[in-house]
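One chain of protein is taken out of this complex; the other chains stay put.
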Amino acid sequence: MADLDPQETRLVLDPAVRDDARSRLRSIRGHVEGILRMLERDDVYCVDALKQIKAVNGALAKTGDMILRCHLKHHVVTAHERGDDEAIVAELMDILKYR
Amino acid sequence: MADLDPQETRLVLDPAVRDDARSRLRSIRGHVEGILRMLERDDVYCVDALKQIKAVNGALAKTGDMILRCHLKHHVVTAHERGDDEAIVAELMDILKYR
Amino acid sequence: MADLDPQETRLVLDPAVRDDARSRLRSIRGHVEGILRMLERDDVYCVDALKQIKAVNGALAKTGDMILRCHLKHHVVTAHERGDDEAIVAELMDILKYR
Partner (left out) sequence: MADLDPQETRLVLDPAVRDDARSRLRSIRGHVEGILRMLERDDVYCVDALKQIKAVNGALAKTGDMILRCHLKHHVVTAHERGDDEAIVAELMDILKYR
């Protein structure tokens, strides 16, 4: 984690984005439970299970995008003013690998 | 779903792969709960949350790979003999989009 | 490469797909040259260069999909009959990593 002023390291998700992220993750958890049930039945077709896993991956990616957008808006665009641009850019390039 | 002989449409995951897939999904569910807890605290750094989401995505992708490998081994390599190769190939290309 | 009967290892791209793949690659080459010219000018905006690289990546992925579909149709769905399913599946899973 970039050695930032502690105040700036808070997850500055504005309330609407945070609530949205949490409700998406709750439905993702429900979706994972659905795949678990699916894998207990021996009459499911593997491509149907693959489609469910792909859908969960997509929902997770959207949740990540919301948090990434907030991070860009609140931490990255102000990094030069704070003086931690090197660390913030390095951290961001790392998280963006294999997105 | 390909109009296959019903017997072939079962998720032919051999027991070891199926158990492995289920235990991975149980740990993925636990991991999602961890991110939910993380997002309740207002002192978490957004990049830490992004790393957790990325880790869950990776674990889901591995679970999907296991099921895909089984599907290739049991359904795809025998499709020509069954006569449903067109449907099996179309279905597979669809599931592989944006992997 | 799977130890296949030499006859089956030919790139069984039917003529239409092969011509299409070659014309796409020729336009991709032209597109790469365009980015090279872009990077010589010092008035280009980096996001414009990134968009061009992304477009080339997309065109390459489409060309790859065409060849993959042909490989599935001609080599993979008949692998069990030939007896090289293990090698064909291993090779396919390798090529699909980080798609």
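Labels A, B and C are assigned to the chains in the order they are written; within every chain, residues are numbered from 1.
Definition applied: contacts are C-beta pairs under 8 Å (C-beta built on N, C-alpha and C of every residue); 3 or more make two chains touch, one makes a residue touch a chain.
Just so it is clear, the model here is predicted, and its values are computed rather than measured.
Here the chain not displayed is in touch, across the complete complex, with A, C. Seen across the whole complex, the unshown chain contacts chain A at 65, 68-69, 72-73, 76-81, 85, 88-89, 92-93, 96, 99. With the whole complex as reference, residues 1, 9-13, 18, 21-22, 25-26, 28-29, 32-33, 35-36, 39-51, 53-54, 56-57, 60-61, 63-64, 67-68, 70-71, 74-75, 91-92, 95, 99 of chain C touch the missing chain.
Just so we're on the same page, only the chains that are shown with their structure count from here on.
Contact with chain B and chain C alike is made by no chain in this entry. Put simply, the chain closest to the centre of the protein, by Cα centroids, is B. If you average the CA atoms of chain B and of chain C, the two centres end up 24 Å from each other. Averaged C-alpha coordinates give centres for chain A and chain C that are 30 Å from one another. Distance from the chain A centre to the chain B centre is 18 Å, each centre being the mean of its Cα atoms. For chain A, the set of residues that touch two or more other chains is empty.
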